[in-house]
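What you see is the complex with one protein chain gone and the rest in place.
Then we have chain A:
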Amino acid sequence: MSWIPAPVSRFFHRTSSPPHFYALADRFIPWLTVIFLLLLGAGLYGGLYLAPTDYQQGDSYRIIYIHVPAAWMSLFIYVLMAVMGGIALIWRMKLAEVMLISSAPIGAGFTFVALVTGSLWGKPMWGTWWVWDARLTSELILLFLYLGVISLYGAIEEKRAAARAVSILALVGVVNIPIIHYSVQWWNTLHQGPTVSKMDKPSIHVSMLVPLLLMAAAFKFYYLIAVLQAAKLELLKRETTSQWVKTLLEKQA
């Protein structure tokens, strides 16, 4: 890895040692929480109070401030898991395995939230809780992919082997996500087209867009906090016999 500058590679190697990572996570979590709360407060204030009422959808459009960031996170986390899986398979880095496993339930949670909020929004808008529309369906399949990862990890006793299995599955899944997405889109569509990603001129007004982006950033920080907490727990579970865990427990007792 000569193309990576020495300080960066040193940082990675140091961070990937469990005790160092544990301490680092402990140091970061309060700061991340503060940033998360600030972003969340600003986003909710902007979205629920400042943003104008939609002329067509009334106030029920405001659910997008939860729905859209959750849907973004659901895809983002899966891709991140595949990256972690690649790292875990190539460099056998224990920390990447831990992060991959810790991300899966959070990603599944975001997917679930996206589905539920979408359904709640669909009832007044489309007049039905569920339609077999392309994006809903691919989000549902994404949830199944997450559940597959979680239960495969749970089913294999030996945790290093389980982590490798899950890494392979995450990589296979990430290759399939675009295929599933486009095939489902071909199959049927009712969901409104993308409104934010049109780069030249988003069809959403700025006063609505800014809180949405704030919320998206807040969700990213929430994920960071949650994944660090989960990874800390997973590390403790995996390394119960090692010295640093013992000293840590003694210090806290």
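Just so we're on the same page, a residue touches a chain if its C-beta (ideal position, glycine included) is under 8 Å from a C-beta of that chain, and two chains touch if they have at least 3 such contacts; residues count from 1.
Everything that follows uses one rule, which is that contacts and distances are computed from a predicted model.
Colleague: Choose one: "ATP-binding cassette domain-containing protein", "Formate dehydrogenase", "Glutamyl-tRNA(Gln) amidotransferase subunit A" or "Heme exporter protein B". The correct choice is the protein name in UniProt for the chain not shown.
Modeller: "Heme exporter protein B"
Colleague: Looking at the full complex, which residue from A:V79, A:M93, A:M125 or A:L147 touches the chain that isn't shown here?
Modeller: Looking across A:V79, A:M93, A:M125 or A:L147, the contact with the absent chain belongs to A:L147.
Colleague: In the whole complex, not just what's shown, which of A:V116, A:V172 or A:L249 touches the removed chain?
Modeller: Reading the full complex, the residue touching the unseen chain is A:V172.
Colleague: Using the document's definition of touch, tell me which of A:I180, A:V210, A:L224 or A:L248 contacts the absent chain.
Modeller: Touches the omitted chain: A:I180.
Colleague: Contacts of chain A with the missing chain: which residues?
Modeller: 89, 141, 144-145, 147-148, 151-152, 155-156, 161, 164-165, 168-169, 171-173, 175-176, 179-180, 183-184, 186-187
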